[in-house]
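What follows is a single structure, written as structure tokens, with notes after it.
Every protein chain except one is present and positioned as in the full complex.
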Amino acid sequence: MIAGVARYKEMFRQALRIRLVEEKIIELYPSDKIQSPVHLSIGQEAVAVGVCEHLRREDLVFITYRGHAFYLAKGGSMPQMMAELYGRRNGMSQGKAGSMHLAAPDVGVMGASAVVGSTISVAVGAALAARLKKKDQISVVCYGDGATEQGTYHEALNFASLYQLPCLFLCENNGLAVHATLAERQSYKIAEHARVYGLETIRIEDGWDFTKVGDVCGEVLKAIRGDGRPRVIEVLTCRYKEHVGPGEDYAAGYRSHAEVQAWMAKDPLCTDTALVQALRPALDAEIDEAVAFAEAGAMPGIDDLLTDVL
Amino acid sequence: MIAGVARYKEMFRQALRIRLVEEKIIELYPSDKIQSPVHLSIGQEAVAVGVCEHLRREDLVFITYRGHAFYLAKGGSMPQMMAELYGRRNGMSQGKAGSMHLAAPDVGVMGASAVVGSTISVAVGAALAARLKKKDQISVVCYGDGATEQGTYHEALNFASLYQLPCLFLCENNGLAVHATLAERQSYKIAEHARVYGLETIRIEDGWDFTKVGDVCGEVLKAIRGDGRPRVIEVLTCRYKEHVGPGEDYAAGYRSHAEVQAWMAKDPLCTDTALVQALRPALDAEIDEAVAFAEAGAMPGIDDLLTDVL
Amino acid sequence: MNISPTNLSPISSEIMPARMSYREALAAAMREALTRHDHTVIIGQGATDFKGIFGTITGLHREFPGRVIETPLSEDAATGVCIGAALNGLYPINTHIRADFGLLAINQLVNMAAKQKYMFGGLFSVPMMVRLVIGRSWGQGAQHSQSLQSLFAHIPGLVVLMPSTPESIVRSYAHAVAHHAGPVLVLEHRLMYELVFDTAMHPPVTNPFGSHIQRVGKDVTIVATSIMVLEALRASANLARYGIDCEIIDLHSISHPDREMIMTSVAKTGKLLVADTSWLAYGVAAEVCRIVAESDPGVLKAPVVTLGMAPAPCPTAKALEDLYYPNLRDLMSAIVRLVRGADDPAIEMPSEHSMSDFYKKFRGPF
Partner (left out) sequence: MNISPTNLSPISSEIMPARMSYREALAAAMREALTRHDHTVIIGQGATDFKGIFGTITGLHREFPGRVIETPLSEDAATGVCIGAALNGLYPINTHIRADFGLLAINQLVNMAAKQKYMFGGLFSVPMMVRLVIGRSWGQGAQHSQSLQSLFAHIPGLVVLMPSTPESIVRSYAHAVAHHAGPVLVLEHRLMYELVFDTAMHPPVTNPFGSHIQRVGKDVTIVATSIMVLEALRASANLARYGIDCEIIDLHSISHPDREMIMTSVAKTGKLLVADTSWLAYGVAAEVCRIVAESDPGVLKAPVVTLGMAPAPCPTAKALEDLYYPNLRDLMSAIVRLVRGADDPAIEMPSEHSMSDFYKKFRGPF
């Protein structure tokens, strides 16, 4: 691991890279070049960056429709992702996937699902295969706080714990499912609930702090690599944009803008403007290239329509 | 409530009545008059008898395929049940239900389901209706330990707790789901797990003791009637027969006969043979009448086949 | 059961004005249900939020306190809750913003709701409605675009409807709430929500749970569902100028299609085209073919033509999605070939390639 300042800078760069990609998406959106729902991670980047710091290429992450951050942090190709959002043939899934279904198996980004909670047990199954095939590999599943309300979550925690499989349950708790708050939806505390299954569970409150997230994830992943047992991390985080789409919807009144502003006041990507300035040019160039790659892509056509069905 | 000995005797009678009905089923089974899977409650009668001591006619119980005990304890008609097992027109569901789907809405026995876990949320919904319609009514759902592994259980506990609905979750924990033990299936403790949802939960270890079950249920039901909030009771119990069917399968080796024998040694229905002798004649007569009623029933026919579909 | 025509009183213009969008009709139906029937409740994810299930129930939770109920992300339990509530005196309306999520509730719908009445020999009934919105366009992709009517319509005990007009919504939803004591599933098409209808232009609905003739014609029978009814109307209007006269049956009742209406029409026209919103295999296309094949296939003067989604999951890219769904041109060509026996170069085909370009108001992000 790169020590101290260098590490901070590198993680910052990763997080900023994600944010700038998503800001580019916001900028492009009115052009209708991206005709697909986009669930932005702006505000939540530190989670992906923190976990991925300690993941190896062969480790797997199972993600959701809100998947840009994890895809990029785990090493997915930015140009191919942009082309995928554009619905082009040079996207990694030839436009069949779009923003909601990012994947890059070559770097361990397993497919994102847009059905809430549906990848949790899938990740457990991948861990089962890792165990049986004696792979030195961790299976990480990222899901939102809302996903914990699905029955499948209960089933998957139980299965993973029973068989003591090498997986990490990573809950990105942004306090919202679409527009509903935790209090409207949950009678339990996520971390406490997970512990009932005999799963060691850590809760990170400062989800804006990528180094802190990285530290904790580093420890936990090391433990999983050591004993092959499943663990849970809950990270509190904050989504700055509307649930889906490029806008802000503070005016809708379902949450307080002040709370988000308080979070932003701690978010290095908002506060460390000097570093943003320093890193931005290179990142902007990379992003522009990705956009150019996407724009140059051919449209998929009738020859693609019925391939890969079976 | 009837005090002391009289109460013991009455509850004993209720429990014995159930056991004798099921022993009659065992006796009849080789005749192929009952051509339907039977999931016997022998060994578990005290649970139904204990809970139903404190339920009113208008209270609802949602039960499972292993439903003879609850059906009878809540006041369902024995002749109609027997006729239902015989597949006759004078069964309460004209033979369409059979042993796995007992119901008697006039006394609050809501339909039994043979899909494990599927009535749990249904009971919660009935409690929601009770709340909205301002009925003074408790909705009780009985389910096995295995049912707690279904995702729907998690969802239903959360829903009931969030809306604080007047229902009782009653888990009959016989330690087995078909032939699988708790250790093979559960990483959590049922009572501890339920508490995570903010539900007051009581665990009864002496599930053979109907007065004890009655005492605890009485308290808990009183509390629910008082504040309208949901609660959970887990009762440890013991199934003496095979999972489904009239036989014993100790030879199969999936559980120890000794443990069951230890349980039987405490079970009043096994030990208090004097009281059995005293009560038996009247109960046998009632049961014989029920069987006669069933045998006299007409077979359902083509006119019944397509009624009550929509 | 109550799936046959009832005596219908006229709909007040307050509930159904002369011009009205599909969404407005849904909103009117929901408000009516809550206003006229005390025991009606609405249960769903996002039921109380500011978007109000795409604007169909916005604000109702304030107007009817306690009767519009948010649920956690727990489709299975929410459906079970509705069944239990129905068993105990309420009329629950359960919403899903995508039909795809209905798969998480299917155990409750198929193993429980559909069977409660029969399985217990009539001791119970489960009056409730499930609203399933079919997603389409703006990159819904494979998991937000399914049109699962045939899965449910295969199951005895369920009534499955696909309203295609405001009147059909207003009539059938009111009938369900007031007169049918069983589970009714309605599949609403998201692409139509903002479409404004001239309500008088559609023939009046006579059987709320039945099929409707939307256009009388003699050359070909088009049996269509949901948005494909509107496409069929557009195609027919275009083709009428060339002397092709289509009869259009709005199937509407997917679970209980009007066999007689279909057979009478096909006997007259001799030609049948089925246009559905889902896959052809084991879908509406298949079921309509069964009706004809079992009744009298001899009336067919040509093979049946079927249109639906391509046999693949739905791709996200617009370029592919436009190929995935049949468009107006595909439909018109199919009709022309069926009626004339071959393409007819004299008939001008629309240039439009994408249905969503026509139903313009549908634009992301949601």
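A, B and C are the chain letters, set down in written order, and residue numbers restart from 1 in every chain.
Please note the rule applied: contacts are C-beta pairs under 8 Å (C-beta built on N, C-alpha and C of every residue); 3 or more make two chains touch, one makes a residue touch a chain.
Bear in mind the structure is a predicted one, so any value in this text is a computation, not a measurement.
One chain is not displayed; in the complete assembly it touches the shown chains A, B, C.
Contact with the chain not shown here comes from a single listed residue; of A:92, A:180 or A:235, that residue is A:92.
The chain omitted from view is touched by exactly one of A:15, A:40 or A:60, namely A:60. The residue from C:32, C:49, C:70 or C:100 that touches the chain not shown here is C:100.
Seen across the whole complex, the unshown chain contacts chain B at 29, 32, 35-38, 87-88, 91, 94-101, 113-117, 146-147, 149-151, 177-180, 184-186, 242, 244-247, 252-254, 299-302, 304-306, 309.
Although one chain is hidden here, its contacts on chain C can still be listed: residues 100, 103-104, 106-107, 110-111, 114-115, 118-119, 141-143, 146, 150-151, 153-157, 255, 272, 278-283, 285-287, 289-290, 292-298, 300, 303-306, 311-313, 315. Contact between chain A and the unshown chain involves residues 60, 62, 91-97, 101, 103-105, 110-111, 113, 115, 118-130, 132-133, 135, 139, 151-152, 155-156, 158-159, 162-163, 307-310.
We take it that only the chains that are shown with their structure count from here on.
Centre-to-centre, using mean CA coordinates, chain B is 42 Å away from chain C.
Put simply, the C-alpha centre of chain A and that of chain B have 46 angstrom between them.
Inter-chain spacing, taken between the CA centroids of chain A and chain C, is 36 Å.
Contacts with at least two other chains are made by residues 151-152, 155, 158, 162 of chain B. In chain C, the residues that reach two or more other chains under the touch definition are 72, 74, 76-77.
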